[in-house]
Each structure stands twice: as C-alpha cells, then as structure tokens.
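The complex appears here without one of its protein chains, the remainder shown in place.
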Amino acid sequence: MPQAVSGLAPAGASLAVRQDFPILGRRLGGKPLIYLDSAATSQKPNAVIDAVADYMRHHNANVHRGVYPLAAESDAAYEGARTRIAAFTGSQAPQWTTVFTRNVTEAINLVAASWGRANIGPGDAVLITEMEHHANVVPWQMLCTERGAELRYLAIDEHGQLSLEALQDELDRGDVKLVSFTHVSNVLGTINPVADITQRIRTAGAISFVDGAQAVPHMPVDVATLGADFYGWTGHKAVGPTGIGVLHGRTDVMEAMQPFMTGGDMIASVDLFSATWNELPYKFEAGTPAIAEAVGLGAAVDYLSAVGMERVRDHERALTGYMLTRLAEIPGLTVVGPQDAGARSGLAAFTIDGMHPHDIAELAGRAGVCIRAGHHCAQPLMRRLGLAATARASVGIYTEAWEIDALIDALVAGRAVFED
Amino acid sequence: MPQAVSGLAPAGASLAVRQDFPILGRRLGGKPLIYLDSAATSQKPNAVIDAVADYMRHHNANVHRGVYPLAAESDAAYEGARTRIAAFTGSQAPQWTTVFTRNVTEAINLVAASWGRANIGPGDAVLITEMEHHANVVPWQMLCTERGAELRYLAIDEHGQLSLEALQDELDRGDVKLVSFTHVSNVLGTINPVADITQRIRTAGAISFVDGAQAVPHMPVDVATLGADFYGWTGHKAVGPTGIGVLHGRTDVMEAMQPFMTGGDMIASVDLFSATWNELPYKFEAGTPAIAEAVGLGAAVDYLSAVGMERVRDHERALTGYMLTRLAEIPGLTVVGPQDAGARSGLAAFTIDGMHPHDIAELAGRAGVCIRAGHHCAQPLMRRLGLAATARASVGIYTEAWEIDALIDALVAGRAVFED
Amino acid sequence: MDDLYRDHILDHYKRPRNFGELEPHDLERAEHNPLCGDELGVHIRVADGRIEDLRFYGHGCAISQAAASIASEELKGMELTEAATLDADWMLDLLGIPISATRRKCALLGLKVVRGAVSGDSSWPEQSR
Partner (left out) sequence: MDDLYRDHILDHYKRPRNFGELEPHDLERAEHNPLCGDELGVHIRVADGRIEDLRFYGHGCAISQAAASIASEELKGMELTEAATLDADWMLDLLGIPISATRRKCALLGLKVVRGAVSGDSSWPEQSR
C-alpha cells in the first residue's frame, strides 16, 4: 500500500485558483462537479477561454502572408505565442525549434515519419518502454514494420520504474538508433529521470524523443536541461485549448528532416514537379495553422507561469500524498506504480477487488466525481501489470484536498452497492 | 474587362448579418475595418465564438472514453457536430464517412498518404490541374516522386476554365488512378463543373478528390450529388474556427485504407508488436481531437444553414458582379479568370500596371481595406498566367456593396501615389 | 437503490449464467470493447438451425457481464435466423435499466458477439427507436 509523503496537504491547501476555472462552479444532477480526470484533459481558465475568444472577436486574419495591419496583429499573436511557449519550456535558444502540431500524438507521428523513415532501416532498433501511451507505441510499430527494423521494450520493475542499467545494456547492443519514452507515465504516475536517460542515449549516439504530455502541465520543464533531441507535449492537458500541441526539436536535426505534411505556408517555392521548403519551423506547419489555439496555449503558459510551476508541483505532490493515504483506507483497493508520492505525478490508477473499473467510475460519476476507467491507452502496460483496466483519479492545478475526500466517499458508497 | 452580371447588387444590398460579426465593428488607425480577404480566412460570428467558449467554459472533457456525465456531454457535442456537418454537405448517409482534420491541407495529405501509397505505383498517373492551391499540388508531387508515378496537369484555357474534352483525353490514356481538383479556384474564382468531371473520372475507374476549401463557405454543396470519392474543406474559411477541417470520403474506400497517423483513440487493440484499428471515422483521428474546434464548426454550419446557402450564393454573386464592374473603372487594372460573375465565386485577383501587388495591398491596408497580395499559394498557376503575383479582393457572407466602393477609392488613391 | 445497479443486474454480474467455454462448439466470436479493452467471446452449439447451447467467456464490467448473462437465457433455443436480426432494443429491453450513451457499448457487446458468431456481422447493433 502506498505511503503518504511528509508535507501532506492540510485539508484546505490550495493554490486558490478555482475561481479562474468557470466549469468548476458547475453542478451536475444537483451535485457539485468534482473533476479528477486532469490526466485525460485539463480544465481551462478564463484567461485561456478569453484569449481564444478575443482573438476570434478582434484580431482574426490568416497568418504569414497578409500586409494589412490586421494580418500583422494575427502574425504577432501567433508568433508571440510560439516565443512564449518556447521560453516556458526552456527551449527559446536558436538550437531549438518549436513546431505547432494538433497534439503530442501528431508530434510523435511527425518524428516517426520525417526522421524515422530517413534514418531507420533493416538492422536498426527503436527502443521504447513498457509504460508508453499508445501514441508512443503504435507510430514506432508502424515505422519498424515498414522499414524492417526491430522494436524493443525497456522493462519496468515491480515499482513501475525503469532501470538505467537495463537501458545501458540495450544501448550497448549498438543497434538502437532512437529511444522514445515518456517523461511521466499516465498510468503509473512514475516520473522518469529524463536527463540521466537522455545522457546515456546521447553518449550511445542515438536520438531521443521524450513524451512530455503528463509532465509539462504539472512541473517545471526545461527542455535544454533535460537534453532530449525531441520533446513533445499537448496543449489540452496543460490548461490550454484542444487542437494544439507542441514539438520542440533540435534545430540541426530538424534542418536535415524532410517535411511531414506538405501544402501552403511550408514551401519556399513550387514548380510543376518539385518544391523547396520554407525555413524552420514553417517547414513542418503545412496549411493554415491552428492560430486561435496557439494563441490560447500562449495564454495558458502565461497563466501557468504566473501561478509558478514550482508551486504547482509542490501542491500536486502534497495532494498526491494525501490521495494515496486516503485511498489506502479502502479495503481491497490497490494502487499501481511507485509507492512514494515524491517519485510520482498527481495521479493514482487503482483497482478494487470485486468491482470492474468501469463500474467504479460509473458510480463515482453518479456522485459527481469524474474519474476515468479503462486501459488509459496503455494496453501493453496493462498486460504487463496483468490487468485489463484500472480506475484512475488525477489532479490538476485547481484540485483541492476536499475533492479527494469526496472521491473517497464516492468509492466507499460504490463499494457498498457491490457488496449488497 | 469583366462585365457585370444582371442582378447587380443595389448599393445597400446585404444579408443583414454584420452585427453577428464583432470584428467588423473594429476601427483600425481611426478607420473602419473593411475586410475583403475572406478567401484567406473568414471572420467568425458570435454564434461560433460563443460555442467554442461555452464548450470550454461548461462542457469540456476528453471524448470517447469517459463514463461520467460531463464526458457524455463532451461526446455528444463532438459527435453531434460531426453529424450536423455531414448533413450540411449532404454526406450524412452511411456510404459517407466524415473525418475531422486540422484543415483541408491535412485532408489531402491524409488521402495522398493512406490511399495513395497503397494504390499508386510505377506506370500510374495522378492528374491535377493548373489552377490548384499548393495544398493540392505538393502532396501529389511527393507521392508521385516516392512511388515512381507520373504527375500530370490538366491545362486551363484563356478564360481560366478546364476543358472536359482535355480531361477525357487524359483519362483515355488509361493510366490515371486519381484526379484531384479544386471545386473553386482561389485565384481565378472559377467554379468547376464538379459533377460532370467526377462522372467521367468514375467511368474511367479512377478516384476523385475535390478540394472544397473555396466552395463550402459560399454556395450549397451536396457531396453525394457532386459524386466525388473524397471531398475536403477547411473550417476557418467557412466562418468556423481555425484548427479544424473536414474530409468526407466514400466509406467503402476508406474502410480499405490504412490509417494516416496512429496513437490513442484510433486503435481497437494494441499488442506489443502490432495493433488493430478502430472503426471509421476514428481510424483516421489519432489522439485527442480538436474538440472545441469541431463544436465551433458545428455552430458555423448551423449559422450558415440559418442564413441559407442559396441566399449566400445569390448575395455573393451579385456583389461579385458589382465588384467586377467597379474594378473595370480603374485604368490599367486587369482581373484574371472568367469574365462572367455567374461562372465565378466571390473573389477577384487583379494587377495594376506599374504597381506591384504588395504595394497595392499595403496602400489599401493603410486605408483600412484588407486585401491580399502574392502568389496565393498557387505558383504553378501564377507562372501559367505569366504573373509573379496579384492582388486579390474576396467577399464573404457579411460583405456589403459599400465596402467594394471603399476598395475602389483605396485603389484610386493608391494609384495616385505611384503616379506622382 | 441505484437505478443502474439493480439487484438483478448485480445478481447476473456476480453469478453469470452460461459462462465459460463450450466444447465442442459450432460457432464462435470474440471482440474487444475498444473503449475499455474488455474482451467478450461466445461459443455456440447449433442443432436444427437453433442455438442448442451457448457460453460467454471473458471479462468486463457489471453491465456487459449482466447483459451477456441475461441474453444467454433468452438465446438458448432461439433460431439462428432470429438471433441474427436481434437489435439493440431487444437487448436494452431485456436489461430493463436506463443505459446512458457512455455505457451503450458495454450493454451491447454480448449481443454484438452473438450476431457476429451467427451472421458474421461485425457492426454494432442499431437502435430502431
């Protein structure tokens, strides 16, 4: 059973930001909304909603090609968001390029297609881990199948953690060309030691991709310090809009890559039978981009910066400790992943004996508590854990300790239904 | 010089919708905003802005996997938008599948990759036309280069129109596997006879892709009647949000296709080294989709339906006739494309002797009139026309005749600067 | 009492009828619920064009397991031609509880595998009203 960390959240501890999130004031079926599914998607503060609406209401124009003043406003809004987002993740230096995608899934597909097709062939291996989200599994399966390369998995140990020795053994085989792994697991909560891992990968001459979907919203992330060649994340989990994701990549690596999609805005010139590509980052942004969404994500990182990512991490760590302690009160409940709240992010995936996770989540939902149930898009991990599904509660910047109490009450009541 | 059509807009003619578009009330540099760049992107009505904000403010949750009531609301909003959008374009029958993309550029890339890679090989030809946007040129160049196939161009005549005889000659060569062409040209304004073209393509046993980016926002479009195998369009030009596009495709053709991107939500199950795909349309929607944007596009098609697409077309046709007549007053001004406003959509690309289009647009912009200048992402067409660039004025549902007058005044004043 | 987890649902969930494998069998089908990864399969033995006997196997939530269990009792003895045409209404009426959109696939998975086994149809059962 997990142990609480020291620094346990006092029952009232909060970042005092709930009034910024209008949805949290909703009541559903007469009950207040208790949103514990932030790992699936985060709620949005007014600052983000208003930035998106304000862009559409006052500044909308297509980007990059207009000479009239409204187009200049739109350009400045879109490119200004890119600049602030790059600064937020410590990748503002010219050695880094920040490309907008739809979500982290597209960021991974982009690298698998544009870098992978050109650099992976028979005899090569791609290494991923047993704790990856499908987004960081299937694109590499497709690539390896297409290119006749080998896909290998780095195992997790019984605490749901990776072993640096096992990584080194894999790298020492000499055939690994790319390692892709998650910064934070969306099921185990495990926070991986990214800098230690990327350093070994770099030494071995391989390329690293880090899936930051569950990290950027919850802790300070400095891409340059983490030392990955590619770092992707997704806006909707980071209090930003849907439809926008981010790929940070090493500029020199991206310079050498072919485009992923082609069309307007990403070309330098088009002849009848050939075309040349625009400079970075535009080479990877074909067609009219998600402009309002980029602007919204710019507002999201401003919002997160104002709260302070260190404070977010401290708050969520305390909440997680509290959640693990309280979950341990429920008979038959088992949490997967590391036992120590300091080693994990703000989520807990769990099972309860005699209840299917779907039924746990259904009964919690009827009590107004939103939690997720299923394989969490991590079927290889679920099989490794010997589980078909788990329920998962996850916190965000706006979560407070009383919501954890409400979850526990809902779980206790749910168990009672099944015990009758 | 172009001629006005009968049914010329009386100076005050309008659809009386301007109050729905908040940006149109803006003043820039003390002058009212006159937006004549709707072919680049449209402005957004309150109904769309509010739908996006309301989704984020009250209904936001991830789609397709939650069991709590908020997730059900989000699912209903997202899938409800898909249903209404399919109905709006006459593709609601099960023979059609509607997939959300970022924009029409992604829709074309999807088909080029997923259908093209599997069906195009050495000895095959892909046929496009001289009037295509780069989005409908470069993906086919890439495909043909990769697969060792031939890319051919259907010529335009001196009126900027396609010849059905020339099309038939191309098809009779027997090697054409796919024909991709635009419904409406974004430079010439030409409205192509889509049903006549697709009928010949179908008879020849080839597949058709129609780029509807410039059609759906401006006229009734019925995908089933048009008879294309694929029909793509883009939300931001159709009073919808950025970050969302649409691909309608024949279900049987799409069933046989491999996915474009892979990851969460598009899988049925994932094993360590292989995966199986979810049913349509999800197979083509990897990762968390642009949910708020789909909801916004649903509101956009509701808005367009309420105004009535027949009325939109009538209004824009009258405005176009008026615009062509008034442009003809300016010495040295030449409009490209069909002479008859009934044969063209609501835009006019033009040159003025002695002035570069950039300078035309700059001077118009200083007078508050937003028009575009450049190659309009159609360099092959520009070369065919013997031009490096043109200026382009384009109308939308909210445009009124007095704005055309303001354009003419700005052009006259701009010419004076260059004649000094 | 909860309107979804009624006694008969919980009873069928905890003591599912006709569960396990059936050997030998004439027809079979197994499917995933793509939303949660649950797997449900069916073995059917046929005699005289009828379902002589059947067994469901796999794992799932209370709704999907109870639905399969309840359906199994009705299916025994049914003509194959009839089983092939059963629609979502049939299943939802039998279940007798309000099923929200998010749980539809749970409720219909058992019928889906039966229809798949009997007619090869792999679509989700449709609701006619």
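Letters A, B and C mark the chains in the order given here, with residues in each chain numbered from 1 onward.
As a convention for this text, a residue touches a chain if its C-beta (ideal position, glycine included) is under 8 Å from a C-beta of that chain, and two chains touch if they have at least 3 such contacts.
Quick caveat, the model's predicted, so the values are computed rather than measured.
> List the displayed chains that the omitted chain touches in the full complex.
Counted over the whole complex, the chain not pictured touches A, B.
> Based on the whole complex, identify which of A:24, A:254 or A:267 touches the chain you can't see.
If we include the chain that is not displayed, A:267 is the one touching it.
> Which residue from B:302, B:340 or B:359 sits in contact with the chain not drawn here?
In the complete complex, the chain left out is touched by residue B:359.
> Kindly state which of the options A:24, A:52 or A:71 is in contact with the chain not pictured.
Reading the full complex, the residue touching the unseen chain is A:71.
> Extract the touching residues of chain A with respect to the undisplayed chain.
On the chain A side, contact with the omitted chain comes from 64-69, 71-72, 75-76, 267-269, 278-279, 282.
> In the complete complex, which positions of chain B touch the hidden chain?
Counting only chain B, the missing chain is touched by 356-359, 362-363, 366, 373-375, 379, 382, 388-389, 417-418, 420.
FYI, only the chains that are shown with their structure count from here on.
> Using each chain's Cα centroid, which is most distant from the centroid of chain A?
Computed centres place C farthest from chain A.
> Just curious, how far off is chain C from chain B if you go by their C-alpha centres, in Å?
46
> Roughly how far is chain A from chain C, going centre to centre by Cα mean, in whole Å?
37
> Between chain A and chain B, what distance separates the C-alpha centroids? Give it in angstrom.
32
> Quick check on chain C: which residues sit in contact with 2+ other chains?
Counting only residues that touch two or more other chains, chain C contributes 35-37, 103.
> Do you know which chain A residues sit against two or more other chains?
358, 362, 373-374, 379
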